[in-house]
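Contents: one structure, followed by commentary.
In this view, the complex is presented without one of its protein chains, the others remaining in place.
Moving on, here comes chain A:
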Amino acid sequence: MSPLDRIANMSTLKQHDIVKLYKVEYKATVSLSDQLCFLIRPRIQTVKWICDVVNADKAVGRFRRYKIIFTPQRFFACEAVLEEEGVFGDVTTDEWAFYLLPLDDDILSMELPEFFHDNFLAGDQRWLRTVGGALHLLHSVYGPFSKLYGIGSCSQMTYEWWREQVEQGEQGARPAEIGSVFLIDRDVDFVTPLCSQVVYEGLLDDIFRIKCGCVEFGPDVTSSDRSVKVMLNSQDKVFNEIRNEHFSNVFGFLSQKARNLQTAYDKRQGMDIKQMKTFVSEELKGLKQEHRLLSLHIGASESIMKKKTKQDFQELLQREHCLLEGFEIRESISFIEEHINRQISMMESLRMLCLLSITENGLLPKDYRSLKTQYLQSYGFDHLLTFSNLRQLGLLVEQQGAETLTVMESKVGKLVNDKTAGKITDAFSSLARRSHFRALSRKLNLVPKSDEEYDLRVPKDMAYIFSGAYVPLSCRLIEQVLERDGWAGLEDVTRLLNGHEFAVTGGSRAEPNSDAQRLVLVLFLGGCTFSEISALRFLGRAKGYKFIVVTTAVTNSSRLLEALLGNHA
């Protein structure tokens, strides 16, 4: 499902005289209409295709009218293409300032997955204004905000842009409906989105790919020959109760639900005609609806089980947890190596490699080289370009052992003989290897002690979203900052996170304990995962906040890494 489907379906468009809908792609238009309207993201490539269409029409003397509607805004670079291709003026342009798509009561998506690639990999700030615009929109509708916190350079720039907008514009006195706002860059925490998701909604996204709050269940789930599209949000009563649950609880819940349903159906036994009539008119429809949803989610769970047991999911999770804890690193490396050798899954291998690199603050040069070589051999040499992208982003890097040796070390090296120097070097490089993630994990207590039993049915902290093995860094930061009302006492942490943190107090101060004050807007720049949303929901229940998540897009490990693959033209 595309964002457009969520806003205007085909019949709505037809009412507005749209004859046919085409996907904009690189091929000649077949449409016979005299008016073509292109609704596109402002991408140079897409505009070039449209120019080709116009120029092809011109070449055969065909007259049509063309309009491009850029959403969310038009870029000068796109207009420059129109101009260069000689169709400026033949094509009229417009903007549709589409900023936010509500996916659910507490999720607003900007549906801008390209933000991640453009901003973090290419370093292009073109979407910052869009995010600032979305924030401004929320501010003008629900503001003023009493507090703004943030971390990351994009968050900071977005905040500044927004502040200027607010200063320029007028501010009406409105009751504040949102208390605090938290802005966070995706590159502050890459570990969390790279972990396997085990909460139901996250698992559905990892396996079936939720698009715009809608999932398509194939025949293996529906146990018929048709696929079904299902909206996944709080309207779905069954889904709403299991979406935030650890997968191990889902089956139990579903079977309980199925028994209840059976009981409700069974009530009709022994009913007289009148009672039966009431039952049919009042309850049956609801029961049938529930029945349908229940069977879909049971089907989905079965399908998840089948897929996950097939690929040794348990072992994979175990290795992931070891990486997060920093234990048995060699075993994890050989696990990844085997994964690569057996060509199991290109994306999974890459994900584990990245997770290894971030948690260990880079790979030892010999490991890096060997794993990279094996990866290229198994999945294609073109992934050279993928590795270059990952290195650029710092997701998969080599430890800078030799170059970063301290002065003291080289002095020591001169004093002692070579063999000892080698040993000392090893000692030092292992010291340097102590990664930021480890330090962060210790300071923020991200990995709960593993000797305690973790009851996933009664979660005690946000770690439950990763089977009790890891509290997501992003959500922990939010928790800490809200608790401390700022970054005070977190100086060590922010230094490790490369700074760019801020906390500002806005003009209005509503009563500290009003409902609005407990409402926190969390803005993820570069995407957030369903697991993070689940963690925030948990935090909200535990601490009495209501979180609204605004994100440039809902992401997961595959989407994140796909944006960085270099093996496509």
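Methods note: contacts are C-beta pairs under 8 Å (C-beta built on N, C-alpha and C of every residue); 3 or more make two chains touch, one makes a residue touch a chain; residues count from 1.
Definition applied: contacts and distances are computed from a predicted model.
The subunit not displayed here is recorded in UniProt as "Spermatogenesis-defective protein 39 homolog", chosen from "Centromere protein P", "AP complex mu/sigma subunit domain-containing protein", "alanine transaminase" or "Spermatogenesis-defective protein 39 homolog". Considering the full assembly, A:65 is the residue among A:27, A:65, A:237 or A:306 that touches the omitted chain.
Touching the chain that is not shown, out of A:5, A:105, A:220 or A:338: A:338 (per the contact rule at the top). Shown as candidates are A:157, A:250, A:336 or A:493; the residue that touches the absent chain is A:157.
Remark: the omitted chain is touched by one listed residue; of A:2, A:35, A:223 or A:248 this is A:35.
By the touch definition given at the top, chain A reaches the unshown chain through residues 35, 37, 43-45, 58, 63, 65, 67, 73-77, 79-81, 83, 88-95, 118, 122-129, 157-158, 160-161, 337-338, 341-343, 369, 372-374, 376-382, 384-385, 388, 566-569.
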